[in-house]
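So that we are looking at the same thing, I have put the structure below in structure tokens.
With one protein chain withheld, the remaining protein chains of the complex are depicted in position.
For chain A:
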Amino acid sequence: MLRAVDMLAAIRGSPSLPPSLAPTGPGPARRAARMPRHGASCLENNVYSIRSQTWPPFDELKGEPLSSSDNHQEIPVVGRSVVTLDDLSTGQIRELLHKAEYIDAHRREVAHACDGRVIATLFYEPSTRTRLSFETAMLRLGGQVIGFAGSQLASVTKGESIADTLKTVSNYVDVVAIRHPKEGAALVAAEASSVPVINAGDGGHMHPTQTLADLSTIQARFGRVTGLTVGLCGDLTFGRTVHSLIETLCRFGDVRFVLVSPDELKCPQYVIDRIEATPSCSYVECRDLASVIGDLDVLYMTRVQKERFFNEDDYLRLRDTYILDESKLAAAKRDMAVLHPLPRVNEIAVEVDDDPRAAYFEQVKRGMLMRMALESSVIGDRLPGYEPLGAVDTLIDTDPASKEVQA
């Protein structure tokens, strides 16, 4: 707070922006970089104080794009929450992909990697795949599971806040997976929790482990996540998985996006900005799937989600805009991969399930493997026999403090 009488001295004494707070990268990344998930809050550290004029001149910020570069520091994942994929560097995502491959090939060896660990799955809204995937992941690593499925079973019905629930539950467990209908709930949970929190979906906002499943599936099919033409079809407005996948692929670079949607469900501008800010990526927007399907390496289908609409008439009108069937697939490449975050309604005909290009059930398995990789990494448990991509496991071994957490 500046008082008029003090203002001169305050302005003259205005410090320059500390290097650690220099604005770099996309908004969420900048935000994430300043948000310790545990320990002292940002507010205690005065990071969010707006009382002091410590920011650089506007001209220095002017025109700053949503950077496509990966400016994330290699902070070990152990002990950290994963609210968005901006919490992970691309190197760490590659390490997770590598770790998931190892887990798939060495199920027996990793079956006791998390012995004695407990995960809490706090699901405030219905979920089948995601909750079971998180729970199975921990069980397959030798850990145990507690939690609830549906807010009617939780103290939320008595009026308990998310923060209070996490302050309580984090005393019981080693890691928390939370799904909540409100956007940003996972960040609230992560800031309140004393153990890592993994966002299992917060409304229409973020669903990072779904994106990890998507990346893992693409990696498994093509051996890479770059140099591809990726089509995204359907609800590109409310589809959180679509936004997250685009933004994450932009971080890896060298992807051509084909955005197929009706005008009412086009990709939001901030996602387009992210593509445009990535020199190695490009995009086209169109309405007709059949006209572009032959160009695609990956086709990511989405469901028009009823729960995202306030107006049912709009939902009914847009629900059946795109239906993928064998006749449309006939024009696609023979090795194209069809992905879908599931559940589907009718946007992919059942007949497509038997087509070798259908990858959406494989995607479910990849999701579980990635959650196994992520859960063991944030807890800090090593996988027996695992050889990291680099000289050391950047997920858990680079910080001496991580050893304390492991202990």
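The criterion applied here is as follows: contacts are C-beta pairs under 8 Å (C-beta built on N, C-alpha and C of every residue); 3 or more make two chains touch, one makes a residue touch a chain; residues count from 1.
The rule is short, and it goes like this: contacts and distances are computed from a predicted model.
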item: Protein name (UniProt record) of the chain left out of view, among "Aspartate carbamoyltransferase regulatory subunit", "Cation:proton antiporter", "Branched-chain amino acid ABC transporter permease" or "3-oxoacid CoA-transferase subunit A"; value: "Aspartate carbamoyltransferase regulatory subunit"
item: Residue touching the undisplayed chain, where the options are A:H205, A:R319 or A:H340; value: A:H205
item: Given A:R80, A:R117, A:R140 or A:H180, the one touching the chain that is not displayed; value: A:H180
item: Residue in contact with the excluded chain [from A:I162, A:V195 or A:C281]; value: A:I162
item: Residues of chain A (touch criterion as defined above) contacting the omitted chain; value: 1-5, 7-8, 11, 21, 23, 26-28, 30-31, 43, 47-53, 55-58, 61-64, 66, 161-163, 180-185, 187-188, 202-205, 270, 273
